[in-house]
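Mind having a look at this structure? Questions to follow.
The complex appears here without one of its protein chains, the remainder shown in place.
Then we have chain A:
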Amino acid sequence: MFISDIRKEFYEVVANQRVALLVSSDIDALCACKILQALFHCDQVQYTLVPVTGWQDLGTAFLEHKEQFRYFVLINCGANVDLLEMLQPDDDSIFFICDTHRPVDVVNVYNDTQIKLLIKQDDDLGVPSYDDIFRDEEDEGHDSGNESDGGSEPSGKRRRFDEDMWELREILFDYEQYEYHGTSAAMMFFELAWVLTKDTKDMLWWAIIGLTDQWVHDKITHMKYVTDIATMQRHVSRHNHRNEDEENSLSIDCMRISFEYDLRLTLYQHWTLYESICNSCYTSCSFKLWTLNGQKKLQEFLADMGLPLKQVRQKFNSMDMTIKENLRDVIEEASNKYGMKDIRIQTFGVHFGFKNRFLASDMVHATAALLESTEKDESDSDNFIKALDSLSRSNLDRLHSGIELAKKKLIAIQQTVASCICTNLILSQGPFLYCYLMEGTPDVKLFSKPMALTLLKSPCHCSVHSLTHGVLVDVEKGTVIVVGITPESETSDKKNFFGRAFEKASESTSSRTLHDNFDTSIIELKTEDRSKFLDALITLLS
């Protein structure tokens, strides 16, 4: 059931209890977790934090902790399946789910006792009403009660019963067909902190990072992003009110968050401007930098702006001040000529101390690189802990190492895209485009993680054909990771039907698939079953 008053129905319930936090492995979940941890520290609520990477992990963690905890908080996992059936908990376990995955499973919505959803009800949900779904039970009763009637009657009722079942299935199919994402979990918890008036700038910054993560990894539409930015902007101005007082201005070491209408060049303030333009997905797609023509256009672009190559290839911090001052406006003007109308995007930046300035997207990339780093001897939970640490302001060296990793990741993505397109690895399979990254490809280890794969999709898309669906396939120890991607366009609503399509395809071909990821559009498949699975998918979608 949906919670209406998050303070009374969630926080005050758990305030004197011990809670288990099961947190999924994505940046939004990490940020939400940090906010909740800070609140719990404030009120001394004892908790245990367990990172989970998929449904199996969730099941194991639950089994291990169900004896000791009654209250479970699930962050970014659990809303889109029938949780009670999957976990089989005791009757007194209570689950608080704050998840951005939609559609929320109808059983979770209508269960009044054990499942509490920390989701806003007006969040564009479209849940079918209770009567539509649970109506068949009443009809069943009617059916059995009327058997004593005359011969023609029972068959009439049974036909109506079948029709009802069919309608129910159709309603559920419509509802569950498309998978998409709702409001960021970090923002939900920030709102909780605000309602409790315990919100701090750190929590606000984490909420902003959670929102930016949804945008960077293409989970929400542009409209929603802009709306949520406006909400955050209100909070930022409220917090910044103190800075304006001349007499008691804050020391330079305090954290300041500011609204920025900044460039969409990834990590440009921690890199050279040239590298950043080459490796940001937006600019590299618009220029088509894997072609010679594209390279030429880039040189023209830089010349147009009057930026000498020597300056542009220097680290950003060492660039000439005169160039840096008007950089954003100059770039915006020049990019309009080259068809890049959205080179600037609304976002937030933070700075504390004299040296430390970060944009929200910088943090997202750094933390994502740490979370999915493919160093040997590091398990997923090690990476989770490292990424969680990098979000605290006191762990700046971890953040910087994350930024370096993110740079390598972006370069790898661009190189892979370039090689895929140049060697025509992207094939058209009827209703969708299909790209298979083979085992010998450099950096293929990097792409065995779902988030890196999803970052790969946008350049692939923009480059080839912006309106078709894509399936990306990648290799890892005998299994293949398949990611289904929707068409990329300005007006797309980011609704992904690949989840259901994959399920049906794997059922019909009885391929050995593992639907372990919380996103149903990412699955693991045995290499041998790849071709028959794809054939089934083609027939399903055409």
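Note that a contact is a pair of C-beta atoms (placed from the backbone, for glycine too) under 8 Å apart; a residue touches a chain by one contact, two chains touch by 3 or more; residues count from 1.
Criterion: contacts and distances are computed from a predicted model.
The listed options are "Serine palmitoyltransferase small subunit A-like", "DNA replication complex GINS protein PSF1", "Checkpoint protein HUS1" or "Vacuolar cation/proton exchanger", and the UniProt record of the chain not shown names that protein "DNA replication complex GINS protein PSF1". Only one residue from A:S379, A:S428 or A:S510 touches the chain missing from this view: A:S379.
For the chain missing from the display, the contacting residue among A:R7, A:H65 or A:K120 is A:H65, taking the whole complex into account. Considering the whole complex, the residue from A:K8, A:H41, A:K296 or A:K408 that touches the absent chain is A:H41. Considering the whole complex, the residue from A:V50, A:L87, A:M319 or A:I522 that touches the absent chain is A:V50.
Where chain A meets the omitted chain, the residues involved are 18, 37, 40-41, 44-51, 64-65, 67-68, 379, 381-382, 384-385, 389, 392, 394.
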